[in-house]
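One protein chain omitted, others in place.
Now for chain A:
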Amino acid sequence: MNTSWLFKMAWRDSRRSRQRLLLFMSAIVLGIAALVAINSFGDNLARSIDEQARELLGADLTLSWSRTPTKRIQRLLTSIGQDRAYEVAFPSLVSIPRTGGVRLAQVKGLEGRFPYYGDWEVEPRSAIATFRRADQQVALVDDALLVQLGAQPGDSVRLGELSFLIAGRVEKTPGQAAIAATVAPTVFVPNRYLAGTGLLQRGSRVSYKYYYQFAPGTDVARAIRPVERRLERAGINTDTVADRKRQTGRAFGDLTKYLSLVAFVALLLGCVGVASAVQLYVKEKVASVAILRTLGASGRQAMLIYLLQTAIMGLIGATIGAVLGSVVQLALPQVFGRFLPIAVQTTLSVPAVMSGIGTGVLISVLFALLPLLSIRKVSPLRTLRSAYEADTAGRDPLRWLAYGLILAFIIGFAYWQTRNLQLAGWFTGGLVVAFSVLTAVSLGLIWLVRRLFPTAWSYVWRQSLANLYRPNNQTVILVTAIGLGAFLIATLYLTQGLLLSRVELSGSGQQPNMVLFDIQNEQIAGVRDAVREQKLPILQEVPVVTMRLTGINGRSSAADTAKPIDQPQQSARTDTTGPPPWAFTREYRVTYRDSLISSEKPASGQGPYQANGNVYISVEKDFLSRLRAKIGDTLDFNVQGLPLQTIIGGTREVDWNRVQTNFLVVFPAGVLEQAPQFRVLMTRVPDNQTSARLQRVLVSRFPNVSAIDLGLILKTLDEILGQISFVIRFMALFSILTGLLVLSSSVVLSKYQRLRESVLLRTLGASRKQILQITAIEYGLLGFLAALSGILLSIAGTWSLARFVFEVPYQIDPLPLLVVATTVTVLTLLIGLFNSRDVLARSPLDVLRGKG
């Protein structure tokens, strides 16, 4: 085949349509831009994590634990590294006396030079030195907490028995994303004052951590290898820079990969636009193809000429997209903002750019192939008979091959991004369903318009409506393209509302919505009084006993100890026959009662009971399988020094989504009453003011008692969801804009046909105003149909989520949907009118003379 001639012909033939070709290739620009931006950002993030890995941890190594280690282990802990900093952390209510603000916060007592690496962003900076000197009762407080409590540096913050002067505002702690401060805002105090607060009581959930610094150049992993097994058996968690790098890298790697799928949706949308534009283009080119066929060109040659054109335009479109994406990625650190644990240095990512361009060319060619295949069948007979159309009709098995290639490409792309074949299959299936449903909805709406055609309406309306289903209409393609964008945005809003309503529902009716915990036995009467003083009900009072598991069916962690110390750790972790090692290092918080509560359902066996001197306990169903145990097995516990053997009597299913205490293990009554324990009390507060009042009373009378209410959970969740949906909305925006670009190119491509119609109408006496009205109504209707299709699909999708996944009653907030519908309709109308201005302005004579 004469390849150079094909290139020459592709070039010559494109001369008069390059602008239009570029316009329809512009549909892929935004999709590629989104893809390149997110992948470049992912690459830069991975590199930044690599470069700033030590700052993620703030040290070379951290060791953390929650139960007091033995003396030998304590000696071991203080023998590691060159320097170390110590941290004690626990949740507690903190208050600002000046403002009366109270909130549950994370309290951290620090000692030493934390952080060793990275910048602790504190305002003013001098506050860090004051804090480290530890010669005054000073605190550094997370910015989020100061804002919520209406406090500022210079105020004092009360922790239990002591008050601390707020010396500085913490903007960022090394290795911690800003969003973490929203979930658990922290008050840092010098560790030496912590004991004086009186908050470190029995039952408090305290965790301890050492931050270590090693001599420069030390291989930390190697240095701790000899003691790693001992630490693990003592329940001490090890976190090295390499571990943290891996975890953070994986988490963000996954995030950027999933977001790249959102970007890919925009690209596919653009490709649907390309396919539709190429179809129109091919229709115009049929006469030229017939001439070439008459002169002796083969069907394949003719098709290749136009395939080359689209591939070259695809290359240009993808390159523009890649350049744009490289610019957009500069803004992504701001978009992700509070989620990033480190500062991301953005540079050009060549792999992201190259793969973006490659993807763009390939997918646009695949989509363009669908209409281009018909070129092979154009008969030369058309040169003799212009009305001859039988050639391109009929079925073409190669079309199915093209569809197959497109599907394979989508699955391949999704797999390449996520490395998860099942997810790639779901993604592709979901897309096919969304496209099919949108197409079906738009076809249905067109059918309805036809069926219920209002013959009595004015001419302008009738003409506009008829335009929606005239020959060569672009209604289905536009409704699908714009509708998918509307669907994405509407679904985001509805899902966010659904998640919030699910949490709200968990505390509705007579369900508890406030939990008071860490109540010591001797405080319970006082706390009850404090609750009743506020005229609040005591809905539940639960005793909690902490214990450890020492054996399952007689096999214990001791068996594990017997293994040689140099045995690879991996074998212990992958041993799937015996009890899992973690079962013996964690702390168990259990309660005791003889019956199940409303959030529990019996699954198998019986509830907790005593019989024949045996203690039968109830274990949560999923937890039992993770323990690799079954009903009838024995579990040996150590209840703060005393051994206690139990038998698994039954399992329960637990609804964890309630504002109340739920337990993995429940003992029968009459066993643990004398064990050291603390209590949890649940109540229902009518409003935020009452909640704040009760918390103020608690913090002054029982400083170690903590409280959390539904309002706080909702507020935190709302903020996190707001941040997440902002990121997704940013990515979905590319889909919306692509939909509008497809609209623009479609309007321009069908301009010639419209010009002739408008001229004909004007020749027959239609005024300019009438033409304008017809155009405006047509595009307004098109936008409305697109928004309606997208919103209908979105309601169906979120209804299924509500019904089958979240199991909450479905309610929709019509306002955001109304905003989406109006915005999409108005934008479609404006873009339609803007691109049709030429049709409206052109003189009829120009067109009739063939200058159109």
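Here is the rule we go by: a residue touches a chain if its C-beta (ideal position, glycine included) is under 8 Å from a C-beta of that chain, and two chains touch if they have at least 3 such contacts; residues count from 1.
The rule is simple: contacts and distances are computed from a predicted model.
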Record-based protein name (UniProt) of the chain missing from this complex, from "DNA repair exonuclease SbcCD nuclease subunit", "Putative ABC transport system ATP-binding protein", "Carbon-monoxide dehydrogenase large subunit" or "ATP synthase subunit b": "Putative ABC transport system ATP-binding protein"
Among A:22, A:104 or A:291, the residue in touch with the chain that has been omitted: A:291
Given A:248, A:279, A:379 or A:417, the one touching the chain that is not displayed: A:379
Selected from A:12, A:586, A:768 or A:837 as touching the chain missing from the view: A:12
Sites on chain A contacted by the missing partner chain, in the whole complex: 2, 5, 8-9, 12-17, 287-288, 290-301, 379-381, 383-385, 850
